[in-house]
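A protein chain is absent from this complex, but the other protein chains hold their places.
As written, the chain order gives the labels A and B, with residue 1 at the start of each chain.
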Amino acid sequence: MTTATVSRWDRFRASFFWYSFKRDKLAIASFLVLLAMVLAAVLAPLLAPADPYDLAQIDILNSELPPAGFAGADPAFPLGTDAQGRDLLSTILYGTRVSLMIGFGAVVLQAALGILFGLLAGYLGGKVDAILMRIADVQLSFSTLMVAIIVGAVFKASFGNLMFGEIAIYMLIFIIGVAEWPQIARTVRASVLAEKKKEYVDAAKVMGFGTPRIMFRHILPNTLSPIFVIATVQIANAIISEAALSFLGLGMPETQPSLGSLIKSGFDYIQSGSWWITLIPGLVLVVLVLVINLLGDWLRDVMNPRLYKG
Amino acid sequence: MLAFLVQRISQALLVMFVISVIAFAIQDGLGDPLQEMVGMSVSMEERQVIREELGLNDPFLVQYLRFAGRALQGDLGNSYFYSKPALQVIGEHLPATLELVIGASLIIVFLSVPIGVYAAIRPGAWLSRFFMGVSTVGISIPVFLTAIVLIQLFSIGVTINWFPPETGWGQWLNESLSTHGGMPSYGRGDDLVHLFGTWESGFFTRQGLAHLVLPCVSLASIMLPLFIRLIRAEMMEVLQSDYIRYARAKGLNPGRINFLHALKNTMLPVITVGGVQIGIMVAYTILTETVFQWPGVGLMFLEAITRSDIPLIVAYLMVVGLIFVITNTLVDLIYGLVNPTVKLTGKKT
Partner (left out) sequence: MPLLQVKGLDVRFALRGGDLKALRGISFSLDKGERLGLVGESGAGKSVAAFSILNLIARPGYIAGGQILFDGQDLAAMNERELRQIRGNRIAMIFQDPMMTLNPVLTIGTQMTEAIRAHRKISRREARAIALDRLTKVQIPSPARRLEQYPHELSGGMRQRVIIAIALLLDPEIIIADEPTTALDVTIQAEIMALLLNLCEQENVALMLITHDLGVVSQVTQRMLVMYSGRIIEQGPTREIINDAQHPYTQGLINALPQMGEPGARLFQIPGSMPSLNNVPSGCPFHPRCSFATDQCKRTMPEYVRSGNVDVACYEVANLIEQEKRMQEAGS
């Protein structure tokens, strides 16, 4: 008798996860929009009609042209141009790219920190737990955005404008990652505390496994599912945080702007009637964050332990 | 009750201590008092001598204690830019921010409770769904963007010309969809009423209020969806509980059940979460003040960063830290007073 081998793809297709996804039209729509935006951002160099940071290609005479459909538009610039004559479609594509990179990067960092500290606090308990959670509480009560602003301010003051600008993207990932770890750490810690009481932990201890091994290879996998939900929402938060920091001037510089910095530089021209320079990047930012939030909501409903059966 | 107070206050003091250490570390690391006091022509040796005299080469702990001592007397150094005591600069800017926060809080409280309760009692109504939908979108819009959109709509105005003016109804639609703008979007205006000390209020004059509208609405806009969702979720859960069913079994009228039995229980966790949101509110005031050039401490802080005005930055952090600590303690206190299960033991039963 032969047994058919079930591939991973087949198992995925049969799972509750996929079934629930197919049924939820909003989730599908959100995912498609997100996919489109991510692809557009990743392929920005190929898709953008012009390289907005190539000074040779910009002509100041093209400045402040409105998007297609409005009086005075130029078909070469479908979304209009900014005050320097840069094509807005291109700047937005590159800007989305930067925003997404920082968003993902920051979440990876905060997840790594959060998981590490959550495991340590939950498993080791005692003084380690008390200190870590006290720091987390203070960070959370100040609000992570405030912490990010403060850390950003300090870094900008110590590194100086120029250097900060050059490594801004890494700075921002670091700043937001460090500001936001408490959320994940708390969740992991709660899971660890629950798991610690279970029998497989005792069994592992009896078998003589060391603490790090028990923490990472035994307990950690069981604490991961709520993290996925939080991580998704945190990507949206990170993008907004970065946009806020950039808007305040503590983020990406004009030479390598994110959506936030685009909104900032466009704001100066709103009074003169060139609303598109600030509002179109704004719209893109909102749509991006919205679809990530919607997917996060859907993911939370799916991962609800009462319904989800592996 | 006393034990509760003592515990909370000692926690508050501990947090203040940590904040002061961090603030001092920043000042020590970045600030250079010499820069303010002496010019470029002073030589290195002379600088060293001055540093000795000022005690700037003493160990960290000694310098910190000096800093803390001065801070407790209200001396946080002089702002480089304003050449005035930092605390005084903050005092001049603080009322503006406070008015902004008060205005936004009023909007939040008076809107979120009715909407949240309604959405909980009638979750299927289209109005409820509409509000929840708007809330989800609202959470995705950063506060500064809301501010910009509001400025575009109500300050600059939007003229719609989609419909050809020849058709009668086209013109009407154009008119009704356009906005005329005109709301002030810069600063607080000139018509302020002096209350006391450095407090110039905008609440008492028409122009002052007009200037308050857009900024307060912007600030409220980001917290409103959060509170609506929170109140709705809490209330829906409370409405499922046994004691609500029992209240119905006693024959009480629905108004009393919803607004006394249910609401009182709902507001308890909302108070707790509300307290946490204060931290976020402060961060958002920085953003809002930047957009509207509102002369509050948020804008002051941002300008201080751009100018590397270290004493002002440090003073801001200390003051904001103090405000946090006081507000959080107050919120805990209020919660303890309102929630009867906390009163006697000082801990949650």
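Assume a contact is a pair of C-beta atoms (placed from the backbone, for glycine too) under 8 Å apart; a residue touches a chain by one contact, two chains touch by 3 or more.
On a predicted model such as this, the values are computed, not experimentally measured, just so you know.
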Neighbouring shown chains of the undisplayed chain, as defined at the top: B
Contact partner of the left-out chain, one of B:Ser112, B:Asn265, B:Thr285 or B:Ser308: B:Asn265
Option from B:Ser79, B:Ser112 or B:Asn339 whose C-beta touches the chain left out: B:Asn339
Residues in chain B touching the chain absent from view: 240-243, 245-254, 256, 260-261, 264-265, 268, 338-341, 344, 349
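Assume only the chains that are shown with their structure count from here on.
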Centre distance in Å when chain A and chain B are each reduced to the mean of their C-alpha atoms: 24
Interfacial residue positions of chain B with respect to chain A in the complex: 15, 18, 26, 29-30, 136-137, 139-145, 148-149, 151-152, 156, 276-277, 279-280, 282-284, 286-287, 290-291, 301-302, 305-306, 308, 310, 313, 317, 320, 324, 328
Chain B contact footprint on chain A (complex, rising order): 138, 140-143, 145-146, 149-150, 153-154, 156-158, 236, 240, 243-244, 247-250, 263, 267, 270-271, 273, 275, 278-279, 282, 285-286, 289-290, 293-294, 297
